[in-house]
Structures are given as C-alpha cells and as structure tokens.
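One structure is given here, and the rest of the page talks about it.
One protein chain is absent from this view; the other protein chains keep their places.
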Amino acid sequence: MKILTAGESHGKGLCAIVEGLPAGLKVDLEKINLELARRSGGFGRGARQQIEKDRVEFLTGVFAGETTGSPVTLWIKNQDFWEKVYAGEEKRPLSRPRPGHADLAGMQKFLIDDARTLSERASARETAIRTAVGALCKQFLEELGIRVTGFVRSVGTISCEGEIPFDEIEKRRGTLLGMSEKEAEKEAVKLIQSAEERGDTLGGIVELRAAKLKAGFGSCMSASQKLDAKIAFALMSVQAIKGVEFGLGFSASEKMGSCVQDEIFWKEGKPFRKTNRAGGIEGGMTNGEEIVVRAAMKPIPTLKRGLKTIDMQTKTPALGASERADVCAVTACEVILENVLATVLLEAVSERLGGDTLSEWKERYEKLL
Amino acid sequence: MKILTAGESHGKGLCAIVEGLPAGLKVDLEKINLELARRSGGFGRGARQQIEKDRVEFLTGVFAGETTGSPVTLWIKNQDFWEKVYAGEEKRPLSRPRPGHADLAGMQKFLIDDARTLSERASARETAIRTAVGALCKQFLEELGIRVTGFVRSVGTISCEGEIPFDEIEKRRGTLLGMSEKEAEKEAVKLIQSAEERGDTLGGIVELRAAKLKAGFGSCMSASQKLDAKIAFALMSVQAIKGVEFGLGFSASEKMGSCVQDEIFWKEGKPFRKTNRAGGIEGGMTNGEEIVVRAAMKPIPTLKRGLKTIDMQTKTPALGASERADVCAVTACEVILENVLATVLLEAVSERLGGDTLSEWKERYEKLL
Amino acid sequence: MKILTAGESHGKGLCAIVEGLPAGLKVDLEKINLELARRSGGFGRGARQQIEKDRVEFLTGVFAGETTGSPVTLWIKNQDFWEKVYAGEEKRPLSRPRPGHADLAGMQKFLIDDARTLSERASARETAIRTAVGALCKQFLEELGIRVTGFVRSVGTISCEGEIPFDEIEKRRGTLLGMSEKEAEKEAVKLIQSAEERGDTLGGIVELRAAKLKAGFGSCMSASQKLDAKIAFALMSVQAIKGVEFGLGFSASEKMGSCVQDEIFWKEGKPFRKTNRAGGIEGGMTNGEEIVVRAAMKPIPTLKRGLKTIDMQTKTPALGASERADVCAVTACEVILENVLATVLLEAVSERLGGDTLSEWKERYEKLL
Partner (left out) sequence: MKILTAGESHGKGLCAIVEGLPAGLKVDLEKINLELARRSGGFGRGARQQIEKDRVEFLTGVFAGETTGSPVTLWIKNQDFWEKVYAGEEKRPLSRPRPGHADLAGMQKFLIDDARTLSERASARETAIRTAVGALCKQFLEELGIRVTGFVRSVGTISCEGEIPFDEIEKRRGTLLGMSEKEAEKEAVKLIQSAEERGDTLGGIVELRAAKLKAGFGSCMSASQKLDAKIAFALMSVQAIKGVEFGLGFSASEKMGSCVQDEIFWKEGKPFRKTNRAGGIEGGMTNGEEIVVRAAMKPIPTLKRGLKTIDMQTKTPALGASERADVCAVTACEVILENVLATVLLEAVSERLGGDTLSEWKERYEKLL
C-alpha cells in the first residue's frame, strides 16, 4: 500500500490516493462519513466545527460501491474556500507566527514572511482526509474480524484511572467528550469551561485499542519492520501529539522486570496471558493480545487570549492571531488517531498477506496461527 | 540515504550497509569504537558485557580513512560464534518462549517451536551495529556543527528532576550510570544492587538532546516527512523501548495551553524563545531550538529468577531461560538511542541538502537560515 | 518527490498527487493543457480523441498560480462518465479478453470473468494524468534551463534516418505525425490509411531528447540510483512500450568498441565530446551531453477487424471487442513519453539538489560543474 494526502485548510478540499487496496470490498460510505462527523464533535470545539460538515466522495477506484484494485481517490470538498483571502483582493497575510504552530519554523524553511499558505497545509484540517482513509481501512480490517477503537483517557489533569474492556468502549460513545468514566467526564467538562473563560486551551491523553489481530504482524527481523515503531510514527505525525506509549509505557520504566513482562500460560490448545502490560507488542510484533497504545495531545496552540510573538514583516512584538479556534479537541483527536492506527494495521496486514482480492486475504488470514 | 542491518547475537557478526553518504569525510574509527565501548558499559551489566569488546571494521566505502560516496559497509565480528549451538552437535533449542521477548510472537509468525535463530536476530545485540552506524552519522553532523548527546534521566523510580544545559552533559560522563545528578545516581546504584539480589531487573528513562540544528528540517507539508514522527519511529524500534515523548511530552497533556507553547521574541536580528517546551519541534520541523526527546525503557525481560512460561514442544509449564543477562542496561540504551537519533537527523539533513560531497553539504547548510 | 496517480478511463476523472515539489514556481496552466491537447492529436486517431478535450485543474498545492511546497493534486475530469455501463442498468461486461491488453492476465490475477473495471484502469487513458504531471515537472526543469523534447522516428516500417539538432525539433512540430522528416511523414500517412482500410493498426518508434542537463545526475554508486535504469522503468511503464534504448542502443551491440565510446577532448576550459553515442549517460549518470533515448511502441492492440479470443464466461471462441479506437497513436505516445521523461529528470534533480524552494534550486544548480 502507498498513500499520499494533499489539501489545505481553506483551499478547494482535501485529497488522498490509496494505492494497493485489494479488490472486492463493498465500501460503506456512510461509515466513513460517520467518522468524519465524530471528528467534528466533542465538547469544547469552536465555531469552526459547526461548519465542518465533511462528506467524502470517491473520485476513483470504487465502482458500484466496491473496490476494484485500482487506486482509490478520496475527496473531501471544503465548505470554506478562501480563494480571495489567499491570493486575491482580500489577501490577509499571516506574518505573526503563532507559537506552537508550524508557522515560524516553516517561514524559516521556505524563506517567507507570510505563513498563510504554509499554515493552510500544516493545519489539523489535514487530519480529516487521514480519518477518511483510516475509516476505509477499518472496513477491510473488519472483514478479517479485526477491530480498532479508542477513548479519551484524560483531559488536562482529569484522568480516567480504571481499565475498560474492549467491548465496553463503543457502548459508551456519544457522550460529550468520549471519556471512559462518567464522573471524570463531568469534571473535564467543567475544566474546559473554565479554560474557555480564561481564553486558554487544553490537551489530554487518548487510548487506542485493537482487538483480534493475530500474532506475528510486524517483524523482529528488521528495525524498519517493527509494528510499534510504525504505529509510533503514525500517531506522532498527527498535529499536537507529543508522546506515544504502549502498554505500561513510561510507567514500565519505574517497575521491576517481574512486574512488567506478561507471563505465558497454556489453555485450550494455545498460549495465553493473564496480563497485557506489553500492550500487545513484543519484539516489534503483535503477540495476539490487544494492542494498547496511548498518545498525549498538547493543548491547542491557538489561544483566544493570544500568545506573544513577533511580526516577521516589521520585526516588532505582536500577539499571535487567534481566528476561529477550539478550546479542547481531544475527543476529535481520538477519532483521528483511531483511524490513523487502522491505516497502519492495514498496511501491516497487506504486507504479510500479499494478494489482490479481499477473498484471498480472508483465506490467508484464516490460515495464520 | 538507505540503511540495512543484518546479523545475529551469536552468529559470525553484525553488518550494515549505508548507501548515500557523501564523499569526503575523514572518518575517525576510534570515535565509533568508543561509542561501542560506551554501549557495553554501565553499572548493572551482566557477564556478557565483559566479552563484548566490539570493534567496527569498514568492509567497503571508506578508502584511506575517507568516505568516497560508495556505499559503506560496517562489520562487527562477534567474539562469540555459537556455530555448534545453533545447528551442530551441541544444538540447544529455545523452546520455552521468554515473556517480554520476541520469542512467542515469532514462533507463531514463523510456525516453529524453537525460537533459537529468531531470538538471535531479535536480540538487542543488533543495536551494536546501529550504534556504529549512528556514530558514523554523528561525525557528519559534527562537520556541520550539529551535536547529539544524551543522559539517563531515571532508573526505576529514581529520577533526576533538574534540567541540565547541553554543554554540561558530556562533562558529566564516565560515571557508573551516566545519570545527570550524582545523588540520584547513588540511589540508582543501590536500587540496581537490590534488584540484582532479588534476581529482578530494572528499566529507566533516557533523555536525548540535539543542538545547533537549524530550523526547517523535516516538513509540515506531509505527514510522512515529519521529523518527530521519524524520530519516534527510530527510537521505538529499539528493543525494550515502550514510550517516546518530545519536550514536555505527556505532561503537556495536563497543562493549560498558555503554559505549553513557546512564545516568540526578537533578539539580535533573529527570532528567539525563552522556553523550549516543544522540544525543538513544531509542525514536524526543527524550530531552531534544541531537540529534546525522552524514551522509556522497560526492564530487561530476562530475569535470573525466571518468569513463567510454557515449553512449546511439550506444552507444559516451564520457567523462561535466563542465560547470561543484565540487571539494568539503561546506560547502554542511552548510547544506542543517541546514535539512532544521530542517524535520523543525518537522514533529514541529507534529504534537505542533497549533494554528493561533504563540501557541498557544508556550503548548503551554511546558507540556510 | 513522491507521485501517485489514480483514475479510470470512463470514471469521474484522473487524479495525481505530487509530493515534494519546491515552493515558488509560477505555474503556466495553459502549457500543461497544451501538452494534453498535443496528446490527443496525431493522424490516425479514432473518434474517441474528438471528445478528449482534457483540461487539468489544480485541486491543491497551487495558490495564486504558484506552488507552495504543499502536495499538488492534479485533476482531469472525464468528459465521458459511463456510470451506468459499469454498474447500472446498462451494464456491459467485458468478458472477451482482448489480446495485447491487460484483460486476460488481469482476469486471472483478480479472479474475475469481467474485465470491465480492470480495463478501465489499464487503459492508456491513464497517461493523460501522467502527461499533466510531466508538463508541470517540465516547467521546473525549464527554470533551470533544462529542456526536454522528442519526435516520432518511425511509424511501422517508415523511418526517419537522419539526425536532427535539438533546436530543430520543436520547430518542426504541428505536422500530422510529428516525424522529423517530411518525406517519411508523407509515406507514413499513407501507411496509416492503408492500415485503417484493412482494419489494422500500427506502432512506431519515438525518440526523446533532453538538453542542458549538467553532468552527474543519477549515480554510479548504486544500481538503484542509475538514471538510465530509472528512465527505462518510466518509459517501459507506459502502455504499449516494448523496448527502450539509449544512444546507439541495440546497434551498439553490433559495433566494435572503438566505434561506440565517445572520446574526450578539452575545449574552452572544459571537457567535450565530438560524438554522443552513449546518449548522454555513462555509468548511470548524465555526462553533460544530450540525453537520447528511444522507445518502441507496439501497434495498438484493439483492431477494428477483431482478434481471436474466448469468452471467459462461456469459454467459447469470440472476437475481441473493438469499441472506439485508434489506428496509430505514436504521435500521442511521443507526447506522453516526453513528459514522463521530464518527470524522471525532475526527480533526479530533486534528489541531488534537495531544498525547499525554487530559488534554492536555482542557486544550487548554478554551482554544479
């Protein structure tokens, strides 16, 4: 599989080409649109989300609702095409680089003093198309029985401490923030309201899970084939993510070895574990347990109260532009990451199974241990 | 640049081919061997390290001590070639998969009940050659003035809390554990001794830093070009790493946005920051500040006291083999990760600078903002 | 640079995403459309070409007519969207695989007995978007002074034998077939007419040239970096191409070595050659002479008179479908290949120059020998 994405925040739209998907999947377009809708949700979002009613369209590769083996093009038309702002009569340069954004580094890279077009691409808007790609990938995974989900573990300092079984996660969806514990969520909502009042923003931690993925995806034979490395890449490439950890993660570094590894037992004709501290990955490969991975999202860098910066055209102090913005987008981030994870897993599936059609995939997957 | 590594823990040796290095670097072989020696050090290492006196040899690509533009082959001969153990008269199958290792997942992947050859490759021994590659890459970076270093921030629950300026880091080297604070290190040594007595193991957290890298390496234009994603991939691909974070990392998720972003000021003709909470990366690009990245190493999964497992040939309960092993290898891990980071940075440099010779690199680097 | 293309012959349209182009090129859209128009031309084309009035649109990556460094999406809307033929009420399966097309191999690959969707992608229609991508790449090359062109050397057995200087090639454009010699072209037109009368088809040979490309693009240091190999890949990947050769090409195999190599002389402060039998490539690198490469196009496999095949649904003998088709498309093929060559050259330029902006490219290119 090869994937490229393109598109700007206020350009014509967002595009992705996905090459190498097998033929024969009856695509459920509404399931993809549903993920896009989920991505626009969550308490604490700004006015912008009201207008983000994204719908995906297949431009190529899907005929009569089915993949054909031809590269698939996904297209999300922007509701909001700022043609004139970018270049025309209403041109509005972005000369005050916003701290925490790509603005300043990008200006220095591209030798410009207006970060407008740059910020258009660096924007988290790009994750809409990555979400759509992932939602398509997820449908392939589901055909093999593999499921991917996630929830918000914390918002700011408010954290859900308990564990939650895979099957419970989706049942609890549809709440304001998508957290796994009601009480924590209530507290988090208050925290967001208070941040909003102060013109400030919040981040949080997302936990992702993948179930029913057989052992042996990824490989210990080469650093470049390690599945945890691939997942870390994908999650870290999402805007605002500053940390990724598997299973016990950072806390594994504090424990004794005897409390970190997952001992192995035998039951009903196959090995099993009583614990999953590794988060489903050993030696860079799935070990048959659930994948458990968490990502830390920093607070959104655009603050209503403004952050100190300079104007790169005048070199004088200024406040970073705030435009329309969210207070907290961890709930949306969960949706994005969940779909990004699905994409990585499908790539690992594709490499190991080879094949040209979904029926081949099913047959080959069935035969794995 | 393209890099492949190969080699097993007790095979003939370890090999890497590095394609795409520019011509004209006078390589200091002893600097590479020094990194290999550092990788064998640190308090808490097992008997094995006594015999790991690794020295690298260039098989190709370096003539008269200078790179020629031809692919470079690095070779580390194993002191310990278990020819007979693997296949010959003294064959000793590894049928009891060790929890926390690649053993069980690998057996299921390769449909085998003896993880011997598999574990040979999955072993952290492979990081010796990655360290050598990184130490070579570091010499190119140094020619451009870019420096990479690191230290041990914590061992188990014992953590160095204070900050340390870049130039202090190397000065403090040569201690038992390579931690940045003396008192913490003393405590950590005791903790390791106590773990050893109990037949247990310890992990820790490593902090890496890169200085003098100009702004704009990596790119916000494509998810696949983000430098933080590439670094996360590389670090997570190292054995035993379970988490990676940049700058404030996971703790960024707990703070308000106004305490997380790095405001921008103007001084002496260029932008500067008073803080570096982002860890030197914004929008997937270097922003001119130091790169600060931490990785969490889980405790070594081979415990002298043994962990419960099963024998895959008899399907009966067993204890995981312990063979020769370390109690704590965080100090070595720091060395490995530091060199792995150098490799990723050199790849980013190579992509942006293009070029065939080191002199071209220098000239082009000089011209960047 | 990374490029993916997508799209079907009678789907909604054709798409390409081009990642990694530098910022700062003022794109001339009409120059791209002109190449698309040229691709539809040439004596001997079928009715289909009358309706192929392709125009490209930038969906992303170009603002105010200028590249921004963001991935560029090119889109060519199909005039002819057979929605109902493919899946709807007028569904018309393609069960008789056409000899010389992808049909039969594809049916066996995808385990289907209707090659409709498959043939939609395998169709040479896909070259429209590759032409557009190449026409964009050509504009970058032109900024560096590098020029790419080509002409039809032969149609069937009618061949232009003489040599033609680079600057003459474009001057002779606009003729019926784009051949370099008038007399030959007249003969070729007659040959095409006679083939048409017999319901048959014709191929030919295209010659491509690139001028002002400095020495040292590509590399002798790795098989995977050889520029002739990359060009051969690109040209051979175009539908109906069965052979590729550089300089003397196949005829070099018949001559003595003393008549094949290009001796080296010194003039006006630099080396020069009196001959260019190598076609501008030695050791997988440009040697500063013009690139000269020829590709052989087989006759179009869809014949009005039909070719024997079988119906894969009934397993009975049948005639291959002929639908709308051309008698000879070598003139169009030249346009396609010329632009495909431009794409490969730009990729080689991009790798060697690195950089983020066109101005960096210009400065770095200037400094090369």
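Per-chain residue numbering starts at 1, and chain names A, B and C are given in the order in which the chains are listed.
Going forward, a contact is a pair of C-beta atoms (placed from the backbone, for glycine too) under 8 Å apart; a residue touches a chain by one contact, two chains touch by 3 or more.
This one's a predicted model, so the numbers in the text were calculated from it and none came from an experiment.
Colleague: Of the residues C:Glu19, C:Asp54 or C:Glu282, I need the one that contacts the missing chain.
Modeller: C:Glu282
Colleague: For the full complex, which residue in C:Arg121, C:Lys138 or C:Arg364 touches the chain that was left out?
Modeller: Of the listed residues, the one touching the omitted chain is C:Arg121.
Colleague: Using the definition of touch stated at the top, determine which of B:Gly13, B:Gly41, B:Pro93 or B:Pro317 touches the missing chain.
Modeller: Answering carefully, the residue with contact to the hidden chain is B:Gly13.
Colleague: Could I get the residues of chain C that touch the absent chain, sorted low to high?
Modeller: 4-5, 97, 99-106, 108-111, 118, 121-122, 126, 130, 154, 156-157, 195, 198, 200-205, 214-216, 219-224, 226, 228-239, 242-250, 252-258, 260-266, 271, 278-279, 282-288, 296-301, 303, 305, 307-310, 312, 315-317, 369
Colleague: Please identify, in ascending order, the residues of chain B that touch the omitted chain?
Modeller: On the side of chain B, residues 2-8, 11-17, 19, 23, 59-61, 63-65, 68-73, 75, 86-88, 109-112, 117-118, 120-121, 356-357, 359-360 touch the unshown chain.
Colleague: What does the interface between chain A and the hidden chain look like in terms of residue numbers?
Modeller: Those residues of chain A that touch the unshown chain are 2, 19-20, 69-71, 216, 219, 221-222, 224, 350-356, 363-364, 367.
One rule holds in what follows: only the chains that are shown with their structure count from here on.
Colleague: Measuring between Cα centroids, which chain is at the maximum distance from chain C?
Modeller: Following the centroid criterion, the farthest chain would be B.
Colleague: Measure off the straight-line distance from the CA centroid of chain A to the CA centroid of chain B, and report it in whole Å.
Modeller: The separation of the two C-alpha centroids amounts to 26 Å.
Colleague: Starting from the mean Cα coordinates of chain B and chain C, work out the distance between those two points in Å.
Modeller: A distance of 45 Å separates the two centres.
Colleague: Find every residue in chain C that makes contact with two or more other chains and list them.
Modeller: Counting only residues that touch two or more other chains, chain C contributes 2, 19, 69-71, 356.
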